[in-house]
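Below is one structure. I have some questions about it.
The complex appears here without one of its protein chains, the remainder shown in place.
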Amino acid sequence: MKVKVKLFAILRERAGAGEITKEIGEGSTVIELWEALTRDYPKLASAKIHLLYAVNQSYVTPDHVLRDRDEVVFVPPVSGG
Amino acid sequence: MKVKVKLFAILRERAGAGEITKEIGEGSTVIELWEALTRDYPKLASAKIHLLYAVNQSYVTPDHVLRDRDEVVFVPPVSGG
Amino acid sequence: MFRVTDKALNLQELVDYVTDPQAGAIVTFIGTTRNQNEGRQVLSLDYEAYPEMAEKELKRLGQEAGKRWNIQRMAIVHRVGRVEITEPSVIIAVSAAHRDDAFQACRFAIEEIKKTVPIWKKEVFEGGEVWIGTQSGQRFHQR
Partner (left out) sequence: MFRVTDKALNLQELVDYVTDPQAGAIVTFIGTTRNQNEGRQVLSLDYEAYPEMAEKELKRLGQEAGKRWNIQRMAIVHRVGRVEITEPSVIIAVSAAHRDDAFQACRFAIEEIKKTVPIWKKEVFEGGEVWIGTQSGQRFHQR
């Protein structure tokens, strides 16, 4: 199945991409997707920053199980305001 | 000596006057002026409201001694905002 | 800017006045006439001031706020005369490097105005009118 990953801010810059479509196995979790992504884009993991995880515009836990066509966002520390 | 009394809000309405020039004795205090005024304008004292006292645009205590040409204001409870 | 005026208030004018390159936060308070108070249907509010002293007191409380908090600039304008429902009677604007100072100084300013600044509000309601704060029982108006 396929999911759409959107990258913002420091992650977008590190990956050099704002949107990635990624093929993953049935039953994959959010954290497993992250690990797969960091193999494709090693720079993503270059410095430890605390990430939150969002699926279809809502925060989820790292063990959240993904479904086909989910929109996944790895959220670096927010700093709006 | 003479002082200028300005009346505002409920006191202005009760006295039917916004400004009164009043002759008082040397050494009179603010509270003595008020007592003299309530003899001239009995309606001023008709209901008990808590007053503050201002002379030349600064708050003073009731025993403040007046001087010639002072501007005196009896301040009913403020309610700006 | 500490002013009493009979003109309609202009929020943007105050915000422009306190805007400052060293400020990261601006907090404003706008007091507006609401259509009810203590169960009465309010038609409008009529404000009266002792203007020279009111402006002096506004400036004094601005200076006091500047001693207590790390703020850049403050502006307060209070209107007198008739203020219709939804119209602003008072606007306070405070800028500061950090938001906590701006919030605290703005809150302080409106609380002080309601205690010490010689401005009085007459409420005009269906069937009567009353100077707020002078009713029997010292009913104070909380906005």
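Should a chain be cited, it is by its letter among A, B and C, assigned in written order, with residues numbered from 1 in that chain.
Definition applied: a residue touches a chain if its C-beta (ideal position, glycine included) is under 8 Å from a C-beta of that chain, and two chains touch if they have at least 3 such contacts.
Bear in mind the structure is a predicted one, so any value in this text is a computation, not a measurement.
S.K.: Using the touch definition from the header, name the shown chains in contact with the chain that isn't displayed.
M.R.: A, C
S.K.: For the chain left off this view, which of C:23, C:61, C:77 or C:130 is in contact with it?
M.R.: Of all options in C:23, C:61, C:77 or C:130, contact with the hidden chain holds for C:23.
S.K.: Name every residue on chain C in touch with the hidden partner chain.
M.R.: 11-12, 15, 19-36, 85-86, 88, 95, 97-99, 102-103, 106-107, 110, 142-143
S.K.: If you put the missing chain back, which residues of chain A would it touch?
M.R.: For chain A, the residues touching the absent chain are 6, 8-10, 12-13, 47, 49-50, 54, 57-59, 73, 75-81.
Quick note on the criterion: only the chains that are shown with their structure count from here on.
S.K.: Using mean CA coordinates as chain centres, what's the chain A-chain C distance in Å?
M.R.: From the centre of chain A to the centre of chain C is 49 Å.
S.K.: When the centre of a chain is set as the mean of its C-alpha atoms, what distance in Å lies between chain B and chain C?
M.R.: Here the centre of chain C sits 25 Å away from the centre of chain B.
S.K.: Distance-wise, how many Å sit between the C-alpha centres of chain A and chain B, to the nearest whole number?
M.R.: So the centroids are 73 Å from each other.
S.K.: On chain B, where are the residues touching two or more other chains?
M.R.: Within chain B, no residue touches at least two other chains.
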